[in-house]
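My questions all concern the structure below.
All protein chains of the complex are present and in place, except for one that has been dropped.
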Amino acid sequence: MAERVAIVAVAQTKYHPNRADVSEEELAYEAIKQVLEETGLTLSDMESAITCCQDAYDGRTIASLSLQRVVGAHFGHELTVAEDGINAAYVAMAEVLSGHFETVLLVSHMKESQAEKSVIENCAFDAILMRQLGLDYTSAAALQARRYMDRYGITPEQCAKAVVRNRRNARNNPFAQEPMDVTVDDVIGSRMLASPIRLLDTKPISDGACAMIMTTEEKAKKLTKKLVWIAGGSNCYETHYLGDRELADCDALVKAAKKAYSMAGINDPLSQIDVAEISTEYSYQEPLWLEGLGFCGRGEGGKLVDSRTLEMGGQLPVNPSGGVLPGNPNGVAGMARIAEAVLQLRGEAGAGQVEGAKVALAHGYTGICGQHQAVMILANM
Amino acid sequence: MAGRVAIVGVGQTRHTSRRDDVNLPEMVGEAVRAALADAQLSIKDIEAFIFSNMESFEGILLPDHGMITEVGAIGKPGLKVTGGGTTGSEAVGEACNLVSAGLYDITMVVSWQKHDCGDATAGISAAAVPIAAKGLVVGAVSEFAKQALSYINQSGAREEHAAMVRLKADRCACRNPYAHLRLGLKGVEDYLKSGFLVWPIRLLDFCPQSCGACVVVLASEERAKKIHNKPVWVVDFEVAHQEPFSAGSFGDPTGTETYSQDVAAARLYKRNGITDVRKQVDLAEIYEPSTWEEMSLYEHFHFCEKNEGWKLIEKGVTEIEGEFPVNPSGGVIASNPIGATPVIRIAEAALQIRGDAGEHQVTRDVKTAIATSLGGPNWTAMFLLKRSL
Partner (left out) sequence: MSEGSPTKKVEGPEYIRIEFNLPRHYNWSTGRYLGKVYAEAKENKKMVAPRCPNCKQLWARPPSPVCPKCKVDVGWDWVELPLTGTIFQYTYQVYPLWDPHEGERWSNPHPPAIILLDNGIYFRHLLEETDTKKLKEGMRVQAVWEEDYEKRGKGFQDILYFRTIEE
């Protein structure tokens, strides 16, 4: 890409099972305040605001109505992206690259505690054909997990290893909701939710918000010495009806990753990427998404999780922040991955720092069994 | 904008109150096919999709996800935006940004709403602050009722003027094969027969809930000229959101506050050297949810002086044959599939610039047009379209 778009500040609230002490706008403002303080900018300096929230979860038509004041949208521009937070970054990137706006505020928020997640997720399924089956994300994911494991021989133990590593890494993340030392046996012994997904294979209910500020390279240089820019990004859709696609593969992710890699000049992801933050609400998704991202061949995700590659100190540490499994709300997850990737590239990840990280990958998905996938590649200057 | 963007194809469905013959994706698919036919492109040429729909009206989570197969987006990038009534404008704006940023050459905006799946008033009532405004907001109607009262008090407009606006909209709609309400109203007596919803808004003063879809295809400058012999250039766009007025939502009864329409229009006109709107712009497709709002919007978009909007109606200035036509398509009062309405405004303006609007083509030669949208508590989005750069 000719010009470069920089991310100059990121912030997250500490993820929490129930933020009944704040309203949506107060929750979002906690994160927004931090990025404003860090850069010394004010809401009036923001030319545009991209919010990321879902009407259904907030229980309010035009959910971003709650956020208008705290993003400074009075007589300004605000747009809501109704996908996972990583896509808000894509939209903001286009706004800056097109020259339409110079400084953009992004915020993603969700309070999973205030709504009945299953009921809302059920509304994502086709009203005539699928909704009355009573599916939600977990039961649909169980279908995908079962198909994936049966087709390629991925084992519950391998999925559990992903949980062990993510929950342990979360100990180094001050924003993590539930860091935990668990063993593979703990995971496999936990209560079954929808076979083969068990309680510890998935994440707890979570409330939180993530904010960031994006601007042009030129302006970024005046705001910070630790520059992080977007080297590539893309997203892709799959079919909606579960029976229409091979659930053991994730073609949308393969396509999104390919496009993002080519923009960033990456042809060997495993060696050219230093750290990856991927979104996994269920443990089986880790080996599956890693295949889609090209870190290993099809069906080899289990072997990858077994190896030391993904550990801290390994060739490609995945989720030094702990990722989504210790607790991240849907919708915020992808933007939080970008935030964590930015912290890595700025050398601010504390105990979870991957030494000398120069190129990071952030991933997010939206919808049933990852129907929409998005990838972003970030680099420091 | 860095790279220049043009509209190279438009398509819409016939907007109606019910579409029992199709399901949601099928309805949207009709508009997609129409737009591709107009652009003479195949679905393979579309590189990215931006979806526009207000999910609360159909009670669906992630409505774009259910569309993917029918619109041909499998394996392609895209996303959905939300923005109340301005959703469609945000979608077109975003699609333009993607092209001018150099990320794609051809993008498609897919917008729709199938109101027979739900209840729009309930959906809009749910936009009120969930705990603080319960029971106070009766959909958009009550808000526009307050706006109408303010307008009557401040400008001296009378019921006959609202009637004239409705008659104009209906005359135009009857010449537009895609419009929803084509009532064939004969005169003011027909208007006065319609009952009140929330006083002083009558049933005929207010926009319907329509089922419809509208699709536009956008292309980069390089590709646009090869695709269509009459590309319509998206020269500029401006968005201004607004806090609810201290004494109202869509109108300011105190007469002291600034409207987002004024702010957006001032910025857009200044950037593009427009000092005399009715001379330098040939047509406007504005988003007017009620008859009273149309007259008020004339003033806020600087088509006339303050408190004189009703005079333009009285003199017939904004008719199809008029000196400054506004909403020759019949406007929002004739058709309102909320997620698609702003895109319809842009599509209709583009057709007028191309001279392809058929029976509702205006008399004046349209080289420059404005398309606007209105959403939430008086948010405004405005687009400036031109025949040549």
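Labels for the chains are A and B, by order of writing; each one numbers its residues from 1.
One rule holds for everything that comes next: contacts are C-beta pairs under 8 Å (C-beta built on N, C-alpha and C of every residue); 3 or more make two chains touch, one makes a residue touch a chain.
These numbers come from a predicted model, not from an experiment.
Novice: Which listed residue (A:Ser23, A:Thr224 or A:Thr309) would be found touching the missing chain in the intact complex?
Specialist: Answer from the full complex: A:Ser23 touches the omitted chain.
Novice: Give the residue, chosen from A:Glu116, A:Asp150, A:Glu246 or A:Glu355, that touches the chain omitted from the document.
Specialist: The single option touching the absent chain is A:Glu116.
Novice: Which of these touches the unseen chain: B:Leu181, B:Leu197 or B:Val239?
Specialist: B:Leu197
Novice: Which parts of chain B are in contact with the chain that was left out?
Specialist: Its contact residues with the unshown chain are 10-11, 13-14, 19-22, 27, 30, 33-34, 37-38, 59, 119, 121-123, 125-126, 129-139, 141-142, 145-146, 149-150, 177-178, 195-200, 203, 243, 246-248, 253-254, 356.
Novice: In terms of residues, what is the contact footprint of the unshown chain on chain A?
Specialist: 19-27, 29, 42-44, 56, 59, 68-70, 72, 74, 111, 113-116, 119-120, 122-123, 132
Operating definition for what follows: only the chains that are shown with their structure count from here on.
Novice: Chain A to chain B: how many Å between their CA centres?
Specialist: Measuring from centre to centre gives 34 Å for this pair.
Novice: Touching residues of chain B toward chain A in the complex: what are they?
Specialist: Touch list, chain B to chain A: 1-3, 23, 49, 54-56, 58-62, 64-69, 73-84, 90, 93-94, 96-98, 100-103, 117, 123-124, 126-127, 129-130, 239-243, 258, 260, 263, 375-377.
Novice: Mind pulling up the chain A residues that touch chain B in the complex?
Specialist: Residues 1-2, 54-56, 59-66, 68-69, 73-83, 87, 90-91, 93-95, 97-100, 120-121, 123-124, 126-128, 234-241, 244, 251-252, 255-256, 259, 366-368, 371-372.
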